[in-house]
Structure formats: structure tokens, C-alpha cells
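Only a portion of the chains appears, each positioned as in the full assembly.
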Amino acid sequence: MKLTFIKPVYAHCDLPCGVYDPAQAKIEAQSLKAILEKYDGLDEHNKTRAIIIKEERAELVKRHLMVLWADYFKPEHLEKYPDLHDKFWKAIKQASEVKHHLEVEEANKLLKMIDEIADIFWQTKKA
Amino acid sequence: MKLTFIKPVYAHCDLPCGVYDPAQAKIEAQSLKAILEKYDGLDEHNKTRAIIIKEERAELVKRHLMVLWADYFKPEHLEKYPDLHDKFWKAIKQASEVKHHLEVEEANKLLKMIDEIADIFWQTKKA
């Protein structure tokens, strides 16, 4: 159950500290999904709040993905995963779509894209 | 290996979206540890950068812990874990210690405190 503490966790700072984890983007995207799932049930005041928070969280997803893309990945990874640039570009664009829309489906698409990136990330960590 | 994607992840927004995860504080604390481990090997310019980044990351630990403490935990949790307040207080104070010092040991203490909090967190999620 305490898997978080058995496996190493990865984050980022541009020292660089060498610590990265796609979970940072995923956690914010999970939050986006939860916000959109609750949206219809909220009163007007909290609907406005949900939109404010959705903007912030989607922006965080974009930033976490940018850090992972530009700071963690190296030319050798690109050789092995030639569509890496495109995967990040589309995932970051999808985070903007979640800003622009209210459908839960947009957050689901984003989560799927982050999972694909995370899959590649973990493969490069194993290599 | 892709444990992150098997288990649900938890984050926060004060909608509240109901998504929380102590991993957010832990990732930043792991980064603090990595920064301090690298510190002695850095040149003067990057030593200064390390201190700048250490301030930021330690501040993030403090904020993530505050969110978890004040937004996730409820009175019923406190009844079951009466030293919860004190655990958070000391962990947040320890993040300040990491700001004030350069010893890796300070980051290790912080990580241990976050793990104890995470342990309680996951027990409450199981309950």
C-alpha cells in the first residue's frame, strides 16, 4: 500500500538535481478530472471557482510536462523514441483543451497522453 | 514498474477536488536531498544556484504539507491520530531546517517525517 515509499520518486529542479517524476503532471491532471466530474453538481459560485482552479491546474500540467520534456529527456532518448517531441506537444495542447472545455472526456484524453509519456519515461529509467 | 499508473494518485485543489497525495511533498524533499548530496562537488556559481533552488524546494515542501494538513485531514482523523498536528508542525519546521543548513542529514530527517505522515495518510484512505 505504501508503494510511494518503496519505489524511488522523481521530481525536478534545474540545478539539475536529477530527480524527475511524471506523477507531478499526472496528479494535477487527476485533479482536473475530479473538478470536471464535480462541475455539474456545483452551485454558480462554486462553478466559477472550479473554472479558476481548472485554469491553474491545467497550467501546472503544462509546466510539469515542459520541464520533463526539456530537462529530463536527452538526444539519445529521442533516437529511440522519435515521436517524443510530438507526444509532449500534443499533451501540452491537450492541457489547453481542458482549459477551453468542460467535458470530463478532455481530462481523460490528457491522462491517457500523460500515461503514455510516463511509460516512455519509466522505460528510459530501466534502460 | 509503472506502479504510478496502477495505483490511484492523489493531489490537491481547494475546490476541493478530493485528490491528495503526500508524494507531492516527498518529491520536493527528494530533490532537496539530491541537491545537498551534490553540493560539495559544485563550483562556486552552482553552489549559489543550489542554495537558491533549495530555498524554493523547501518552501514547496512546506506548502504541500500545509495543504495536506489543513485541507485533507478531518476531526475524525485527529481523534485517531492525536499527534497529527505535532507531526505536521515538526515536519514543516524541519523543511525550514533544510533551508538553514547544508547537511544531507537534515533532508533525511525531513524525508522520514514525510514518510510517517504519508503512512497515516494511507491508513486513513484504507479506513
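In this document, chain identifiers A and B correspond to the written order of the chains, with residue numbering beginning at 1 in each.
Criterion: a contact is a pair of C-beta atoms (placed from the backbone, for glycine too) under 8 Å apart; a residue touches a chain by one contact, two chains touch by 3 or more.
All values derive from a computational prediction rather than experimental measurement.
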- Full complex copy count, 2 shown, is 6
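Note that in this section only the chains that are shown with their structure count from here on.
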- Geometric centre distance via CA averages, subunit B-subunit A, whole Å: 20
- Contacting residues of subunit A [partner subunit B, same complex]: 1-5, 7-15, 17-19, 21-24, 26-28, 30-31, 34-35, 38, 46, 49-50, 53, 56-57, 115, 118-119, 122, 126
